[in-house]
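Excluded from the complex is one protein chain; the other protein chains are retained at their positions.
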Amino acid sequence: MPKFDKMAYASADEMIFGQAKSPVKYGRDFTVGGGYVFPELVPHPRPGTEATKKSLMKEYEKMVTDVLDRCVAIGIPGIQVELEHVYQMTKNPDWGGEIAAQTKHLMEEYYRKFGLRSAIRATIADYRKPDEEDIRSSVALETILKAFEESAVGGADNLSIESVGGKEISDYCIVRQDIRGVLFGIGVLGSRDMEFMWKKIVEIAQKHGATPGGDTNCAQANVAMFMAGGYQDRSVPHTFAALTRAIAAARSLVAYEQGAKGPSKDCGYEDVIVKAITGIPIAMEGKASACAHSDLVGNLIAACCDLWSNEAVEYHDMFGGTTSAVFTEILGYDVALMNTSIELGTAKQLQEMMVYSDKYRDMHGFILSPENAYEIGKAIVENNTSYYSRAKAAALKAGELMMNDSQLKMSKFERESLQNALRILDGLPDKEEDFISECIDIYKKLVPGFNPANYGL
Amino acid sequence: MPKFDKMAYASADEMIFGQAKSPVKYGRDFTVGGGYVFPELVPHPRPGTEATKKSLMKEYEKMVTDVLDRCVAIGIPGIQVELEHVYQMTKNPDWGGEIAAQTKHLMEEYYRKFGLRSAIRATIADYRKPDEEDIRSSVALETILKAFEESAVGGADNLSIESVGGKEISDYCIVRQDIRGVLFGIGVLGSRDMEFMWKKIVEIAQKHGATPGGDTNCAQANVAMFMAGGYQDRSVPHTFAALTRAIAAARSLVAYEQGAKGPSKDCGYEDVIVKAITGIPIAMEGKASACAHSDLVGNLIAACCDLWSNEAVEYHDMFGGTTSAVFTEILGYDVALMNTSIELGTAKQLQEMMVYSDKYRDMHGFILSPENAYEIGKAIVENNTSYYSRAKAAALKAGELMMNDSQLKMSKFERESLQNALRILDGLPDKEEDFISECIDIYKKLVPGFNPANYGL
Amino acid sequence: MAAVANFDNIFVRYDLVGEVEAKGARVASKNPALQRVMQCVVEGDTDNIVDAVNEALKVADPLEVINEALVKGMNEVSRLWDEGEYYLPQAIIASDAMLMGLEICEKKMGQSLEKKGVVITHTAEGDIHDLGQKIVNALLRANGYEVIDLGKDVPVDEVVAAVKKYKPVMLTGTALMTTTMTAFERISNRLRKEGIELPFVCGGGAVSLEYVSGFDLGIWGKDASQAPGMAQDAVNGLSWQQMREKWNA
Partner (left out) sequence: MAAVANFDNIFVRYDLVGEVEAKGARVASKNPALQRVMQCVVEGDTDNIVDAVNEALKVADPLEVINEALVKGMNEVSRLWDEGEYYLPQAIIASDAMLMGLEICEKKMGQSLEKKGVVITHTAEGDIHDLGQKIVNALLRANGYEVIDLGKDVPVDEVVAAVKKYKPVMLTGTALMTTTMTAFERISNRLRKEGIELPFVCGGGAVSLEYVSGFDLGIWGKDASQAPGMAQDAVNGLSWQQMREKWNA
């Protein structure tokens, strides 16, 4: 059940990068949201190195060393490294645990030698299959929880996940431009699964003194956003992807209602909205994550970030060093610019530049610009009678904002897609139970393997 | 002989990114320094593709297409592509020419279809060997000039080079921390060779309606800077590298005295000083060129840029597309931030953030911060009796600035290196001819192959 | 807050340059019943396709409904998509409608329509992201291919066994992660060892041309929309080398 019923900030104007209402301190003298922004570097092992624990550990040792070396080469004050589990690291919880321990060991060395501040996020791979198994009691679930446990014991400071509840529905519906199904798959099923998962994750984190970080709607809203793609792509309308994102905000919020503390996961583009509601520190990724995917919010998305990430970069040599080192440097300078503006007292001016760079570049940036994100957040907390009602309110508010700002240009096709979706949303039942039973009827027929019991329904 | 005797700007305060006193317009509706900043993307072919003209052209076709595609995917208003010649493109002038023509053809298509503004810089490889041949009449020289010609005919808008005059001396002296030799190799020999080369380049450019771009002291000052490296490197003192850079400014200036118009070459870190003196538009590279090399001026160096470059990135796949596309996106957003600040009227605030991010990070950033760069520029124009005197004045001024700013921290070793160099500079002869004959005596003995006649001496 | 008067130097909305004017469908049938079926396919009207097909079957035989309405409608959808008037969702729901209609016609005929060929699809071992594969399945089926869907997280052994069993014209593999896509190379090696040659199209997420060109049989799939065209080539007897040359050059 929804808990948040008010905003953490009095207005969007209060929100700024580097500062969160509830900063988080962990790792080696590492504070997130306490006044300054830090980089979060996410290295990705080369294909083939996942074959054995030994080769994967060796790969991580190299990647992490390169990150730390570049920090002390150019003066980066502190850094978080994300160990974003490849399947094998979760499947074999001891792999993830030992890689965390090895990373911690390296970081301690650099902290001792140079005073380099640092922290580790372990993001466990959610490889449950909602359309093939009982996701509330499968082997996959057991293993995932074990992986959390081992990572925490190994030395991960922050435990995160990209949970996949409701993906069987949203996958089916995103490519069919079915807003009702997206609302059901993300807003209802996703939220319910998160409630289930995060109770357990928070418990594990507390048991081992780790911080429960956050969850992202990567498996759903990012699918829509990446399929919407750039100006020349025609897979998913950009307006539709933006509505999906608004719905995702209502869903990702659940982690913090269940006790997660942040910093949230970098690829949760919805987290500007989440920060407005919760005041937790957030990780964000924009232009420097072009190595992982293209987006239309390269600057704007940094407007309220507390960690600034590259999303994922495969380990390779470039002229200027390995990719781990190269992207550490790029992030490091991006962050230095933000922190300098903070020291100069001109952070709000920099934020304004970030925002206007992309606010009207695309619908996604538009709804995620702080003032619009704040409005969507308000719609969420004001409609917190059910997961359904707040997710629907988020989408309607996002749609309304898009329709009413004349500076946001749209093609005829995009506008029609939006109007069409809003019409459907308007026609949906008021009560959550009515919506749920309607959707169960429809999607049980359409989506092979969809099992409401997976969501306690 | 030196020509510039005054500054283009009344003060450093007048200098800002996106704006040059003498903007340059060429290519497809592409204006540099006319109010906004554009990205300059430099793709580098994969090893092996240089084997034949056919395979290299194919590689360039792919690389350039990826650049243009990413521009129209995310909304970049215009872009310059640098064809930085690999040896084979200059050695076989028709290769360079045909690749320029092919690039122009692609750009015209995107201009027609989307209105994407664009331009081409061809940077010819200077592979003359000052210690082995007569660099004023060698086959290499002939070929280089032919390559300029063919590139201009093919469609290059901007002709540039990284000329190597004096490198035999500076190579010997940089690794021996011999400031006298560096002053001779860069300030005197480098300047004299540039005068010789640029007369010819400007003539070729004019003949074919191309714009003579600029030259960079890549072969000398960048060697010193990259060897100085990061905080943990101990190859060349950072103070020494900074003095080398100041000297390089006096040298790179010669291109514009001979008729070059800019935009200058991205890797000429000295060009902030050159812009202050000449008012030409400059290309700069900082954090987004981490793919090519690490530096300690990632943000600051953008303070006065008109083009913003990645220096060089080898063509490969990343998760987010090919490196050409990825770095186009990163540069594109960096530039969008600058242009947004221009539209918002807060460009000076952004510049201030850039500057303070790195002004005290390292000596290089310190002397290249606009106000210090301006002072060094003034020392150059006020001592323009000879190439020698102005280069020496630049170094002395840079040294004085470093010694006198208490916020610039230095290790004992670094400070001693600096004081030592300044002491030597102070003791050098007043007159250029005395300095030259002293140096010829010394370095003829020490540097095998050094031939003063190569420099008209 | 200050305002930006002019965004033209910050970004250019290239998506609005030369916007495609929606001209709608071009095909028509003289037979109003067939016309309605075609309409349902073109509009992806899964609510009414069943009724429309049943009505059409009263005035036309199943083969005619298939060829003159369902297939024609689908071809029109392909055209609208190619020309930029349709987005992927329009193509997907059209496939849905088309397949629903086809099922009714086949039931009426008492047999399945002969398929153009068999294609096996799967998502790599360790990878649960099968959306790409599902799109491929839908597009292949709507274009007349029989799809053997092995699902997601499929072990290498299973893929090899299925190829031996079904003898498909083409195999596809989807992977979001580079660390799961390594299974593709293992599949290729196993198939080669068994002396089996067939085009093995690999795509999705992090799968790159560079990687797929590194092993035999591999053809890089840039986009799900290429699947029907590739399957057609395989049916036409192009070797994997020829297909690689054609699609990946």
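A, B and C label the chains in the order they appear, each numbered from 1.
Just so we're on the same page, a residue touches a chain if its C-beta (ideal position, glycine included) is under 8 Å from a C-beta of that chain, and two chains touch if they have at least 3 such contacts.
Small disclaimer: the values here were computed from a predicted structure and weren't measured.
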In the full complex, displayed partners of the excluded chain: A, B
Selected from B:Val236, B:Ile282 or B:Leu422 as touching the chain missing from the view: B:Val236
Contact with the hidden chain (one of A:Ser252, A:Thr340, A:Ser357 or A:Asn372): A:Thr340
Identified contact with the non-displayed chain, of A:Ala20, A:Ile76 or A:Ile120: A:Ile76
Contact footprint on chain B, counting only the chain that is left out: 44-51, 86-88, 91, 127-129, 132, 164, 171-172, 174-177, 219, 223, 227, 231-232, 234-238, 314, 352, 356-358, 360-361, 409, 411-413
Residues in chain A touching the chain absent from view: 35-36, 72-77, 113-116, 316-317, 319, 336, 339-340, 342-346
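The rule we apply is simple: only the chains that are shown with their structure count from here on.
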Arrangement of touching chains [line / ring / star / complete / other]: complete
Computed distance of Cα centres, chain B from chain A, in Å: 40
Computed distance of Cα centres, chain C from chain A, in Å: 30
Shared interface positions of chain C, touching two or more other chains: 2, 4, 7, 10-11, 13-14, 178, 206, 211
Two or more partner chains touched - positions in chain B: 72-75, 316, 319, 336, 339-340, 343-344, 346
